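Have a look at this one.
Every protein chain but one is kept in place in this view of the complex.
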Amino acid sequence: MSLEAPEPATQADVGVTDDGLDYDTLEALLGDVVIDRETHLNAEAFVVQPDRVVDALSVLKNKAGFDHLSCVTAQEYEDRYESIYHLKKFDDPTQEVSVVVPTSVHDPTSQSAESVFRTADWHEREAYDLVGIEYDDHPDLRRILLPETWQGHPLRLDADQEQPQVVPLREHANPLQEDHPGGSDTMFLNIGPHHPATHGVLHLKTTLNGEQVADVESDIGYLHRCEEQMCQQGTYRHQIMPYPDRWDYISAGMLNEWAYARTAEDLADIEVPEYAQVIRTMSAELCRIASHLLALGTFALDIYGDFTAIFMYSIRDREVVQDILEDLTGQRLMFNYFRLGGVAWDLPEPREQFFEKTRDFLDELPSRLEEYHNLVTGNEVLQMRSVDTGVIEPEVAKNYGCTGPVARGSGIDYDLRRDDPYGYYEELDWDVVTEDGCDNFSRLLVRLREVEESGKIIDQCLNLLEEWPEDERTIQSNVPRTIKPDPDTEIYRAVEGAKGELGIYIRSDGTDKPGRFKIRSPCFSNLQSLPEMAEGEFIPDLIAALGSLDIVLGEVDR
Amino acid sequence: MIGILKGMATTMKHALDGSTFTVEYPDVPPEVSPRFRGVHKFSQERCIWCRQCENVCPNDTIQIVTDDQRNGEQYNLHIGQCIYCRLCEEVCPVDAILLTQNFEFTADTKDEFAYNKEQLKSVPWYKDIDPLASREPDRGAWIGEGEGEVDYQ
Partner (left out) sequence: MTISETLAGALGLGAVNPLEDFVLSLVGAALVGTFILLNTAVAGPWAKRKITAAFTDRIAVNRIGPFGLLIIVADAVRMLSKELVIPDGVDRPAFDLAPLVLVASALLGFAVIPMGNGIQLADPTVGLAFLFAVASIASVALVMAGYASNNKYSMLGGLRAVAQNVAYEIPLVVTAMSVVLFTGTLQTSEIVAAQAEPLLQLGALSIPSWYAFVNPFAFVLFLAANMAEVGRNPFDTPEAPTEIVAGFQTEYSSVYFVLAYLGEFIHIFLGGAILATVFLGGPAGPVLPGFVWFTIKIWAFFLFTQWCRSAIPRVRVDQVIEIGWKGMLVLSFANLLLTAVIVGVIV
């Protein structure tokens, strides 16, 4: 792990000009590390030798201020393997740069970026697991999503699905390996995969020293459903859109759909009518409220025990949101409401009724939030439990690529809705919520206050929609039935999901289906920081920290 | 201490006001929006066997068999596999497919969820809701169909 001291701001501005980044300056800064340059739709990409990855990334991080490794995409071409490191700045995520690391087909080995960005640990493990690129100097290069007895790498071009893919553990076991380390006075405890507090099928391999957590390691992948591969087999125009709903299935569907819609629209250069953008903004914020309410409820379950009233109250309020969303989209969770170039439906008729219903909810919201503050944040015992537990310092959080309420709870002022504007957010009046506590309590508070902000956004959207002239209500622009972007167009785009930065990388291969579809899941990166929060704390704090991370295993495992 | 008492007062207030928000399903059926997407319904009269729904379906739920004259012979739907995305309804040029409000159906085995066109035709409406009102108004042909014998309860 490396935690470099923050660099002075002057150095972070290398290559920054008034109209974006000057990539030539950056290339000059990198010097002979760069062997080629590619142009992706979102940013320029520097091609780097597989053994110069650390050099390139540490220069970009320390000299040019690219402190956010958003995502690592690995893919196989006919003639090479490629790892792409998507870099951003926490201060200004519109400033992006990618580092492309090609490796040969015969020996796909490149240097690990883990020593520069801690978050690369899991991302590279995933790349190794699915694509089979080996990373030198990686501290722990094991499979992460697939079972350890899996044979081969499923996203390789030559992956043969007819072959048996999993062998029994017995055949896989190494007879020379000691299975119990032994000789220590700690206790090993499996928390999960079935445990009341893991919010899904997550397995925490915990080493306990008494009641204190000496070490914790997340074992994920129980809910891996090949979402990336499924998207690669669907057409851009229609077939991919239903799937984002199923990544973060905690009623955050619209936010996920927006991630795909934004990426694909930028890729295929599709315009979205303003009216549709307003509807999108409104529905996405409704989803955010629903999602945060559930996060609050389950966090309360973890702290209060299973007879707490807070869970039911938050479910009750979420139910109202879901009814509104059902009226709008026709489903309660799997909305499939966005289309490329707009949305599927206009507001339901009679519009007045819909406005009234939504307004009623917004009018109720302050008193509901007041109730939550009375029940949760004002409670001294809860404060005792959650203040100064599960602490993650901002620098550590950045290093782990934490985003969303987790980052904002650590005082990192980073919200893609404002920093990398999309939709109608720019025109509206709202604030990004941050708290400086870095602890479980701050993350909880951030979510509660974000609900308030979302309410503000929805209210403004409703006003806009109400006054929208009837003949200008275009919900979809004219989009061709088949979309075939130019071959080898690459794009990485992210939106602010309920849990953080939800990014999607697409490489087109000239057909109407993506050549590579990679999902940057915010929960995946956030969950990786759990050991930082939990080590040295008590078991209850580990559980609380996990609850405050608000992970959805569907999104972690994809 | 004040915070704890405030919290306890809040829950007691809820206990005493006697209001509940859960419903007694199935005695009290839940309200379903007109746009709700439930079990797939199919009209053979309208279908022109263009196979667009089969093509657009993201997970191969629809299977269509035609003869060499491209006349439809079978229209099968594995409803247990359907993800209710409504793409088939959306692409259908003649409005031969409609997702009803019906969400209640059970079966003992997965195979029973594979419906042929006759079964799909007699998918009942849910609680007399007319989903057409929320879709485009030109789908009047749907009304009246579907009081058949398939009972999903």
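Here the chain labels run A and B in written order, and each chain numbers its own residues starting at 1.
By definition in this document, a contact is a pair of C-beta atoms (placed from the backbone, for glycine too) under 8 Å apart; a residue touches a chain by one contact, two chains touch by 3 or more.
From a predicted model like this one, the values you see are computed outputs, not experimental measurements.
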Residue, one of B:Thr11, B:Asn55, B:Asn76 or B:Gln119, that touches the chain absent here: B:Thr11
Hidden-chain contact residue, picked from the options A:Arg351, A:Arg368, A:Arg385 or A:Lys484: A:Arg385
Residue in contact with the excluded chain [from A:Ala120, A:Met241, A:Ile303 or A:Ala494]: A:Ile303
Touch with the omitted chain, as defined above, among A:Gly20, A:Pro196 or A:Pro366: A:Pro196
Subunit A residues touching the omitted chain (full complex): 187, 189, 195-197, 211, 301-309, 311-313, 316, 375, 379, 381-382, 384-385, 538-541, 543
Touch list for subunit B against the chain that is not drawn: 4, 7-8, 10-12, 14-15, 18-22, 24
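Note that only the chains that are shown with their structure count from here on.
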For subunit A paired with subunit B, centre-to-centre distance based on mean C-alpha positions, whole Å: 31
Subunit B contact footprint on subunit A (complex, rising order): 234-235, 238-243, 309, 313, 316, 319, 323, 326-331, 334, 336, 344-345, 348-349, 371, 374-376, 378-383
Subunit A contact footprint on subunit B (complex, rising order): 1-4, 6-7, 9-11, 14, 21, 31-37, 56, 58, 83-87, 90-91, 99, 134
